[in-house]
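Omission of a single protein chain aside, the complex is shown with its protein chains in their original locations.
After this line comes chain A, so read on.
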Amino acid sequence: MPESFNNTIAIAMSGGVDSSTVAAMLKAEGHELVGLTLQLWNQKRLAGKEGLPVEVQGRCCSIDDVYDARRVAEKLEIPYYLVNEERRFEQDVVRPFVSEYLAGRTPIPCSLCNNHLKFDQLLTTARQIGADRIATGHYARNEYDPARGRWILKRPADASKDQTYFLFGLTQEQLSRTMFPLGGYTKPEVRDVAREHGLALAAKPDSQEICFIPGGDYKKFIDAYLHEQGEQMPETSGELVTANGEVLGRHGGVHNFTVGQRKGLGVSSPSPLYVLQIDSASHQVTVGGEAELGTSTLRARGLNWISIADLEAPMRVKVKIRHRHEPSWAVIEKIGEDDVLATFDEPVRAVTPGQAAVFYDEDEVVGGGWIAAL
């Protein structure tokens, strides 16, 4: 049975409409609330460096967003604090993000942030200051199933806003202490609720890009970050080859590529070429036609199970391999202690090491892991 918790909930407030609406909804329900905003990255730190934009307003963790969150907290009369986690964010999210690209993989910083910051450190801080649970503005559902004795993470009512893909790393303990009050709402409904509660930011646009990369140009960010750290960009230039081993030319570094990429390959070809594979050891980037992008299997490691305690027998699931991917049918089976093989019914396009593979059984998240090179 789930533990019984106190009535105090810490809300992870970003200054956006979603988390602000969560605060208003829970306040109306009579909970005791504490608003917390994670200060994760100093947006001024690399602004204007190596071609990054100078103006970084309106980004996550910007002063404007913090002021928006503060205004909401004042309006709702809830205590509100900023928690400085810049040090951990750099260590657990930014550093790995840069290293992953330099190793020829395509990372998802949002998942790392959820695993290490939002649902780990923030929850710890919340509990330390007297809130047994946290609530966030994620679009996901979360409920306890007494029959299985487990907390189940489910896709939200608004499929277009589904964020469960970024939440596969949550432990049972974390899920038991987390509320996703927006799971039953669509985004337009959330904006309506915000308006009903008189929140001035009801029409504020959604944030889209990776929060610490102003302008979204991750290559410039990596350049600027390494330069700031006094580090040399590692030499990862190498050959562009076809699947048959034919050398088409050279490239300037593996971090410039992601599996499935078509633009910026630097070679001309009568038919469009796509990145098929990036070899982090030899720095070879393999390219080929669209048909060659399909693969029937993937391996995932760094696994976390949610609806099941462990994968004991092969299981038929739908697998989502990137945020904007419609899950595909596959059978998953363990091929090692922390190693799962997924075999798809039909080949899937551009399986990308570094991204997450999240396994779904209908609306439930079975679990997930990080896609590894085959």
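Some observations on this one:
Following the convention adopted for this analysis, contacts are C-beta pairs under 8 Å (C-beta built on N, C-alpha and C of every residue); 3 or more make two chains touch, one makes a residue touch a chain; residues count from 1.
The rule we apply is simple: contacts and distances are computed from a predicted model.
Selecting from "cysteine desulfurase", "Acyl carrier protein", "Nucleoside-diphosphate-sugar epimerase" or "Molybdopterin-dependent oxidoreductase", the unshown chain of this assembly corresponds to "cysteine desulfurase" (UniProt protein name).
When you scan A:Ala47, A:Leu82, A:Ala157 or A:Ala373 for touch with the missing chain, the hit is A:Leu82.
Within the whole complex, the absent chain has one touching residue among A:Gln128, A:Ser160, A:Gln232 or A:Ser268, and that is A:Gln128. Where chain A meets the omitted chain, the residues involved are 8, 32-34, 39, 63, 66, 70, 77-79, 81-84, 86, 124-125, 127-131.
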